[in-house]
Every structure is written in C-alpha cells, then in structure tokens.
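One structure is given below, encoded as structure tokens.
Right after this comes chain A.
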Amino acid sequence: MSFASFGEFLNMGGHALYVWLSYGAAAGVMLYNWAAARRQQRRALQDVLDRMRREAGGRADGRAGRGDEER
Partner candidate 1 sequence: MTLKELWHRLGSPRWFYRISGPLAWVLGILALVLLVSGSVWGLAFAPPDYQQGNSFRIIYIHVPTAIVAQSAYMLMGVAGAILLVWRMKMADMVLAATVPFGMTMTALALFTGAVWGKPTWGAWWVWDARTTSMLVLLFLYFGLYALRQAIPRQETAGRACAVLAVVGVINIPIIKYSVDWWLTLHQGATFRLTEAPAMPPEMWIPLAVNVLGLYCFFGANLVGRLRAEIVRREARTAWVRALAAGELQTAREVSEDEVLRMGPGPGAGR
Partner candidate 2 sequence: MSGAGLFVAQFRREWIASLRSLQEAFNPLVFLFLAVTLFALGVGVQPEVLGGIAPGVIWVLVLLANLLALDGMFRRDFDDGTLEQLVLLGRPLFLPVLAKMAAQWCLTGLAMTVLAPLAALLLYLPAGVVDTAMLTLLAGSPALTLFGAVGAALTVALRRGGVLLALLVLPLYVPTLIFGAGAIDLAMAGSDVSAQIYLLTAISMLAVTVAPFAAQAALRIGLEQA
C-alpha cells in the first residue's frame, strides 16, 4: 500500500481530479460498450420475435375466421 490513509488515497497527492477523471471516463466508456452490446443482442432477438408474432398473428386470425364460419 503506497498510501497511509484512505483520505490520502482519494486525494492522490493533489492529483485527485486528473486520476479519478481518467478512471471515471474509462469506467463510463466500458460500461457504455457493455450496455451497447447487450442492448443490440436484446433488440436483435426482439425483432425476430416481433416478426414471428406478426406472422403467427396473421395465421391465427385466418384460423379464427374459418372457425367463425363453421359456427
């Protein structure tokens, strides 16, 4: 441990702004990349599901229509 106390660690020998700004930005960029990949996966799957639902919906309606005629 190269710091005597936690306060000193946070202070970074007077360079707190620079050090924490860099690490904050890095964390932000990485979180963004992680979230972007996740969101893209979700959206891609959701798009497939939506299309399947639309197609299935069309087919189901058709079936329901025939059913009504029979009744």
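Rule of thumb we're sticking to: contacts are C-beta pairs under 8 Å (C-beta built on N, C-alpha and C of every residue); 3 or more make two chains touch, one makes a residue touch a chain; residues count from 1.
Inclusion criterion for the candidates: all candidates are chains of the complex that A comes from, given by their letters.
Bear in mind that the values here come from a model prediction, so they are computed numbers and not experimental data.
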For chain A, as assembled in this complex, the candidate in touch from 1 or 2: 1
Complex contact set, residues of chain A against candidate 1: 1-3, 9, 12-15, 18-19, 21-23, 25-26, 29-30, 32-34, 36-38, 40-41, 43-45, 47-49, 51-53, 55-56, 59-60
